[in-house]
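Sending over a structure as structure tokens; questions will come in a sec.
Moving on to subunit A:
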Amino acid sequence: MKAGTIALIQYVTAILMILLVSWHVADRIPWLHGVENLPSTMSPEIIYDEVERFWPLLILLSIAVVIHGVNGLRGMLLEWAGSNERLRFAVNILSILAIIALLLVAIHTIVGLPELG
Partner candidate 1 sequence: MSGVESVEHDVVIVGSGIAGLRAAVEIKRVYGEKVSVGVISKVQLMRSHSVAAEGGTAAVLYREEGDSFSLHAWDTVKGSDFLADQDVVWLMVKLAPEEMRLLEHWGIPWSRRPDGRIAQRAFGGHSFNRALYAADKTGFYEMQTLYNKLLEYDGWERYDEWFVTNINIEEGEFRGLYALNPRDGNIYLFKAKAAIIATGGAGRIYNFTTYSHSVTGDGLAMAFRAGLPLKDMEFVQFHPTGLVPSGILISEAARGEGGYLLNSKGERFMARYAPQRMELAPRDIVSRAMMTEIMEGRGFKDPVSGLEYVLLDLRHLGEDKINEKLPAIREIALKHAGIDPVEEPIPVRPVAHYTMGGIHTDTYYRALDVEGRWIKGLFVAGEAAAASIHGANRLGSNSTTECLVSGRIAGMLAAEYALRVKEARGPSRERSLAEEDWVYKLVRRESGTPSYQIRRELQETMDTRFYVFREGDSMRGGALKIIKLREAMRREGYVEDKSRVYNTDLILAIETLNMLDVALVVTKSAIARTESRGAHYRFDYPRRDDSSWLKHTLAIRYGEDDVSLSYEPVRITTWKPTERKY
Partner candidate 2 sequence: MVFDLKAATRTPPKVVKVRVRRYNPETGSSWWQEYEVETYRGMTVLDALLRVKAERDHSLVFRYSCRMGVCGSCGLVVNRRPRLACQTQIAEVASEGRPVVELEPLYNFRVLRDLVTDFTEFFGKHRAVKPYIMRRDVREREEPTLEYSQTLDELAEYYEYSLCISCGLCDAACPVYASDPNFLGPQALTQAYRYVADTRDELWEERLRFLDVEGSIFKCHFAASCSAVCPKMVDPAGAIQRLRSTLLKYKIRLYRKTRIAKVVPPMEKREPPKPLPPEATLVEGVDLKLIEEEKPVIPVEKLLTT
């Protein structure tokens, strides 16, 4: 893929994340849910409700976050790899594998979320 395209993806995911992450973090503010502390905002009820209502957003968030993060790390690793072609190849492959693996876990989290007992 062209370097410019990758950069564009990086910037687009960045913009997405600024919106999504602020929502995601803001959702953990205890006062919004009328509870005492942080762990309470993560009670099964609240989480289940959140996932039920906003699962597309959460999927989108995890895609953006994983791509942005892994790609950012890849950039740094490539600098370190320098002109060693085999290392560069390994870094690229591992990055793709890491993205896929993390996304699979994230999707499993949402798809496999158990009903509230």
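The candidate set was assembled so that all candidates are chains of the complex that A comes from, given by their letters.
Everything below uses one rule, namely that a residue touches a chain if its C-beta (ideal position, glycine included) is under 8 Å from a C-beta of that chain, and two chains touch if they have at least 3 such contacts; residues count from 1.
Note that the coordinates shown come from a computational prediction; the quantities given were computed from them, not determined experimentally.
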This complex places subunit A in touch with one candidate of 1 or 2, number 2
Per the touch rule above, subunit A residues touching candidate 2 in the complex are 2-8, 11, 75, 78-80, 82-83
